[in-house]
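Here the complex is missing one protein chain, while the rest keep their positions.
By written order: A, B and C. Residues from 1 in each chain.
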Amino acid sequence: MKKLINNPTKVVEEMIEGYVKAYPKHVRQLAENERALVTAKATREGKVGVLIGGGSGHEPAFIGYVGDGMADGVAVGNIFASPPPDPILEATKAIDKGEGVIYVYGNYAGDVMNFGMAAELADLESGIRVGSVLVTDDVASAPKAEKEKRRGIAGEFFVTKVAGAAADKGYNLDDVVRVAQKANDYTRTMGVGLTPCSLPQTGKPSFELAENEMEIGLGHHGEPGIEKGELQPADQVVDRLVNDILTDMPIDLGEKVAVLVNGLGSTTNMELYIMFRRVEQILSEKGIEIHRSYVGSYSTSLEMGGASVTITRLDEELAAFVDHPADCPMYVQK
Amino acid sequence: MKKLINNPTKVVEEMIEGYVKAYPKHVRQLAENERALVTAKATREGKVGVLIGGGSGHEPAFIGYVGDGMADGVAVGNIFASPPPDPILEATKAIDKGEGVIYVYGNYAGDVMNFGMAAELADLESGIRVGSVLVTDDVASAPKAEKEKRRGIAGEFFVTKVAGAAADKGYNLDDVVRVAQKANDYTRTMGVGLTPCSLPQTGKPSFELAENEMEIGLGHHGEPGIEKGELQPADQVVDRLVNDILTDMPIDLGEKVAVLVNGLGSTTNMELYIMFRRVEQILSEKGIEIHRSYVGSYSTSLEMGGASVTITRLDEELAAFVDHPADCPMYVQK
Amino acid sequence: MKVTAEELKTFLKNVVTMIEEQKDYLCELDRKLGDGDHGVTMSIGWQAVNEKLDGDLKEEVDCGKISILTGRTFLSAVGSSVGPLYATGFMRGAKAFQGKSELKDEDLKDFWVAFIEGIKERGKAEVGDKTMIDTLQPALESLQADFEKSNNFLSAFESAVQAAEKGMESTKDMLSKRGRSSRLGERSLGTTDPGAASAFMILNTFLATIKSVQVA
Partner (left out) sequence: MKVTAEELKTFLKNVVTMIEEQKDYLCELDRKLGDGDHGVTMSIGWQAVNEKLDGDLKEEVDCGKISILTGRTFLSAVGSSVGPLYATGFMRGAKAFQGKSELKDEDLKDFWVAFIEGIKERGKAEVGDKTMIDTLQPALESLQADFEKSNNFLSAFESAVQAAEKGMESTKDMLSKRGRSSRLGERSLGTTDPGAASAFMILNTFLATIKSVQVA
C-alpha cells in the first residue's frame, strides 16, 4: 500500500518530530527519552499525573490526547507495539508532582508487561505511587465470563477523558483510579472491519477480506475478529454492534450515556454520521438519553477501513467528567 | 469500494440527520430546506452572517465548520456537487441580522452559478446584502497569470476561519469581505493524490494510478492533476509541493505564516505529521515563522489517499483571526 | 406540426429513461475529465423531474408551467454545474410555451432558441471551451438558419441535432478551458465533454419523441 513516508523504520521518530514541531505550545519531548512526551506547561502542583500510551498507528490516540483536561504524558511505542518501560518511566518521573500517577492503557500482553515493569521501577527507583487502569472495552475480544481478558480499543478515549478530568478537578490518586475504573467498567465497544491496513515495514495487508465481506469484532491491530460475513447496510451493521453491546451491558430506560462512533482510518465522516444516526435511533427508541456524542476518527488502525461504536453509561459523576473541557493538539472540547 | 452506508442515493440526507442528532446544541436544520443548516444558537444581533457550503464528501468541510467563530450557516450539496440556490437562500435569510451575509466558497463553475443565483435572489426577494469571496488556493489548477480561474481546496479552511473570526469580532460586511479576500489572496495550496475515492452511487474509482504512482495537483474531487509520476519519499513530495507554493507566492524572511497539512481521507495522521516535519524544516531554513499549525483531515475527498500543504501569509490582522477561538462540531480551537 | 402538453411530458419522461441508460457512460466521461459525477447528477435531477411528472404535473396542460417546474425541480434536486445551466434552459424556454397546451412550429423553435441562449448567458462559456456550449451553439445556429428558410420545425430541428452531434464530437479534440477540467491540458484530449454529450442526448431525445409522435 502506498504511503507518504520516508524510511519505513523511522516513521514513528519522524511523526513525533513533526508532532512536537506542530504543537510546541502543547507538547514537548523529554530529553531523557525521545519516546516520552509531556505537556509543554508543567503539570500543576498537587495534581495527579495522568499517563497514557501504547503502540503507534492509532493516532489521534495516544499522542493526540496530551493536554489540559486529558493526559499529562504519553509513552509512544513502535507501530502496534507497546512502548518499553524506559519512556513510560521517564514520563512518569516528569509528570509526578508527589501526588502519584495513573496509567491508563489497553489490556494487551505487551502493554501489561511494559507498563507493569515501569510502575515497579517508578516505585523502586523514585518512590512514585502508580495506579493503573487497564482498558477492556472490546466486547468481541473475550466472553463476558472472562471480561478481564478483553482488549482495550476506542473506549480508551472515555477512560482517558474521565481520568484526565478527575485529575484536573483535583481528585487524589485513589479517586482518579476509582472513577477511571468505573468509566472502564461502564464502557463497551464493538467494531467492524472492512479493509486492511499495512505496516510500513512489510507493506502487506494485515488481513484479507473479499470485496463483499466485513468482519465483526476485528481487533484494533487487525487481529482477526469473531465473525466474517457478507457486508451489510450500515443500519444492520449498527444494529448488530449496538445489540452486542447492550446484551453485554444492559442499560435501563432513562439512563444517560456517552456515544463514540469511531472511524478506524479510511472510513469517512459521512459513513460515521450515517452510523451515528442509527445508534441514536436505537437508543432513543429504548429511552436511553445520549448525553454527549463523539463522531470521528478518535482511535485508528493506520488506514484500516471500518468503524466501532462505543457506549459509556454515565452517572452524575461521570457525566460531569465527560463534559469537562479539554485542550489537546488532536482533541479540543469547550 | 466497500462503504458503511444504506441507500447510496440517501447518503447525504442520512449524514445530515446523524450530524444534527449528534450536535443538537451546535447545529439545526432549517424547516424551510433540509439542506440548509445553521448554528443552533441564533446568530448574534448586529453580526455579519457567514455562509459556507459546497458539495458533500469533503467532511469536515463544510458542515463541520458551523459554529462560534466560524460560519453561521452552511448549504449542503450532493456529493461533489454545489448545492442549488434554495438552501443557500434559506440559510442566508436565517442568518442575516440586517448586517448582510458573506458567502465563502470554492471557485467551481457550479458553485459560482448557484451561489451567484442565491445572492441575486437574496437581494431581490429580501433585500439582503451579500458579499462573496471565492476561494482560489489551488496552485495546480491554473497558471499564475489566470489566478482567478483557480479552484478552491483545503485553503478554504483559513478563508472561512478569517471571515468567521472577523464577523465574530464585529467587523462590518465590507471589512469581513476585505479580510477574507486578503486571506484568500495570501493562501496557496498544493496537493498530491495517491489512491482514488469512489462515489457511493457508482462505486467506481475516481481515477487510476499504478501501485507506484502519485499525481501532483490532483483536484479535490479526483479531477486529474498536472503531473503523474513515480511515488516519492514524503520529504521529496513535500519539497515539491512547498516549492510550487513559494514560487507562486514568495514569502520573505521573517514573515509569519499559518500552515495546514491536510489529509484527503485515508492518509493517516502519522503520514501528515511526517509531512509537516518537512514543511517546518523548509520554512525554518528560510527564516519563515510558523505562527500556527494545523495537521489533520480538514477537507477530504471521501476516502481518497493523498494530502495537501496549505500556507497562508499572516500580517498582524490575519494572525489575530487565525488565533481567534472557535467552537464547531468538527473543529474546536481555544 | 403540433406538440401537445402530453407529448411534451412524454419527451421529459423519455429523457428520464435515456439518462438512466446513459448514466454510467456520462460518469465515465466525467471521471476522465472532471469529478466523475455527471451521470449521477443528471440522474438525480431527472428522477426528481420524474416524480413531479407523476405528481404535481400529472394534470398540468400549460406547457409553460411544465417547463418552468421541470427547470426548478431539476435545479433544486442537483445544484452542481448543470443544475443552473439546464434549469435556466427550461425556465427561459418556458416563456415560449406560456399559457399554451399545444405547441406549434414557431413555439418549438422559440423554446429551443431561448433554452440555449439561457444556458449561454448563465455559463458564459464559449465555443471551444469544451463544454455543452460546443453542442448547443452549432445546434442553435443551424436551427435558426434552417427555420428561417423552411419555417418547418421538424426538418430544422433534425439538422440542428446533426449539428449538435458534430459539435459534441468536436469536444474530443479540444483542451478543457472551463469547469473542473480546465487545468488538465493535453490530458483532456481524446475524451468527449460529458455536458456536451448529455446536451446532445437531450436534443436527440426531443427529436426522437416528436418524430414518434408525428408517426403515431
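Here, contacts are C-beta pairs under 8 Å (C-beta built on N, C-alpha and C of every residue); 3 or more make two chains touch, one makes a residue touch a chain.
Please read all numbers here as calculations on a predicted model, not as lab measurements.
Among the displayed chains, contact with the absent chain in the complete complex occurs for A.
The residue from A:77, A:263 or A:329 that touches the chain not shown here is A:77.
The omitted chain makes contact with just one of the residues A:66, A:177 or A:199: A:199. In the complete assembly, the contact with the undisplayed chain comes from A:85, out of A:85, A:100 or A:329. In the full complex, chain A touches the hidden chain at residues 9, 55, 77-86, 108-110, 113-114, 117, 140-142, 149, 151, 199, 201-202, 204, 206-207, 217, 219, 221-226.
Everything that follows uses one rule, which is that only the chains that are shown with their structure count from here on.
Distance from chain C peaks, on a Cα-centroid basis, for A. Ranked by how close its mean Cα position lies to the mean of all protein Cα atoms, the top chain is B.
As a whole-number value, the distance joining the C-alpha centres of chain A and chain B reads 29 Å. Put simply, the C-alpha centre of chain A and that of chain C have 54 angstrom between them.
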